[in-house]
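For this view, one protein chain was removed and the others were kept in their places.
What follows is chain A.
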Amino acid sequence: MSNALLEVRNLSVDFHTARGTVHAVKNVSWSVNRGETLAILGESGSGKSVSASAVMNILDMPPAHIVGGEIFYDGQDLLKVSYETHRALNGKKIAMIFQDPLSHLNPVYTVGWQIVEMMTAHGRPADMARARALELIKRVGIADAEAALHKYPHQFSGGQRQRLMIAMALMLKPDILIADEPTTALDVTIQADVLALLKELQAETGMGLVLITHDLGVVAEIADRVVVMSKGEIVEAGTPRDIYHNAQHPYTRQLIGAAPGKGTIKLLDADAPLLLETRKLCKTYGEFTALKDVSLSLHRGQSLAVVGESGSGKSTLARSILRLEAADSGEALWKGRNLLTMNARDLLGMRREIQMVFQDPTQSLNPRMSVYQLISEGWDIHRLMPDKAKRQARVAELLEQVGLAPEYAARYPHQFSGGQRQRIAIARALALEPELIICDEAVSALDVSIQAQVIALLDDLRARLGISFLFIAHDLGVVRDFADTVVVMKAGEIVERGPTAQIFDAPRHPYTQRLLAANLDPDPDMQAQRRLAGAPA
């Protein structure tokens, strides 16, 4: 494939760190043609972004060091050209968009300035750039383009920011667009819109698109070809359909197997006693309604999922139940007693019975505390288990229960991977033998294969210990695998509720239907069908 638009050949990059040399990518080769979409699929740490950063010459060197390989664009090896030549290609011929556009946009300049900068940095006149910026801002679907020019990044929503970033990347009509996890930080419906926009723009301009992602669904939706990366190497390459149905490499098979949303759906045990009930919970922040008359009930052993997009009020609901936040009105009954009017002493006791696992274990575990201290802190607070030997034995037991070695008790959070950290957070919650665990996006920050393991762990705990779960999530696949009942929230209100099977197979509310339609299926054939089915609507 020597006539490819952009070709990476046998690229190897090392990172020199204090703990030795890491081979970030080894002999990686891929190419992309005009009008084609190549997906680079991999989990965190697989090195999937490294080759793209090398193409853009934005690797920080040191610590990065290019050991070998070639990157061909337009007949020249980008690794050999001068800094100036490479700089002139960046943005003009090869442009890049990134994940999480908030941190990737400069907070102190207006969006207009930054979009225009794409051209002024290449010496084009500012007024010409402004006209082009207005045209593109309109094209990516921002309503008032003129006003948008003068606003700052923090004044836009995540989806709008990504659209603006796309507009910025297209200013100089590049031949190639590299998109690094462009939709990962976005809600599913927004993700669908952004992917559709990318496809349209590609059809208009004929640019080659390189899409870096961890999400099989995104690959199924948009890619013509895919390379799968694991531990710095390409383990498999082909069309999405080939890879999905005939994966050769064990890693790829594991990745496909871990994709959520394919398991059997659980049924609700309707006879279990009532544990938690909320009645007409309301909460506003100034003008913003976070919760509006939210009533739900949860039985012993049940796993109730609360689904919704960002800003739907699902986290506020959890925080209000735990009284981490004060609800404005309504009731939350825990075994018949109102949590919201409970005195401080009873509240402390209740806090033992209801535990919470948060989204980001890096932030929810105190970095200065050892695993033993983290897990046993609850016993100090509730004056339980004074005997040190018993404590140590119990910590070891809990660690085993969540699939970690007992000797990890002496270590600190930074010594663990993301998935292990979340297991520690779960062990911490289990230490107090709670009856209900509230999981607030507890698996969304994890890689799919880790996600599947943590879900299996939670499921096992539910079955063995009879713990109930209030499971807050935006990922419908995970919800389908874990929950027996689903509540769908939108703008602070519950719009639909029912058994998981009913919500997924026969959604009634248009919003639920929209959510499900936007959810991407990892199977390219299924996704193609859904796209056709969803298209006219």
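Odds and ends about this structure:
The criterion applied here is as follows: a residue touches a chain if its C-beta (ideal position, glycine included) is under 8 Å from a C-beta of that chain, and two chains touch if they have at least 3 such contacts; residues count from 1.
In the analysis below, contacts and distances are computed from a predicted model.
Only one of "Peptide ABC transporter permease", "3-oxoacyl-ACP reductase", "Xanthine dehydrogenase small subunit" or "MetA-pathway of phenol degradation" fits the UniProt record of the hidden chain, and that name is "Peptide ABC transporter permease". Of the options A:Lys26, A:Lys92, A:Arg132 or A:Arg225, the residue whose C-beta touches the omitted chain is A:Lys92.
The chain omitted from view is touched by exactly one of A:Glu7, A:Glu43 or A:Glu117, namely A:Glu117. Seen from chain A, the chain kept out of the figure touches residues 53, 56-58, 60, 87-92, 95-96, 98, 100, 103-109, 117-118, 121-122, 152, 154, 168, 285-286, 288.
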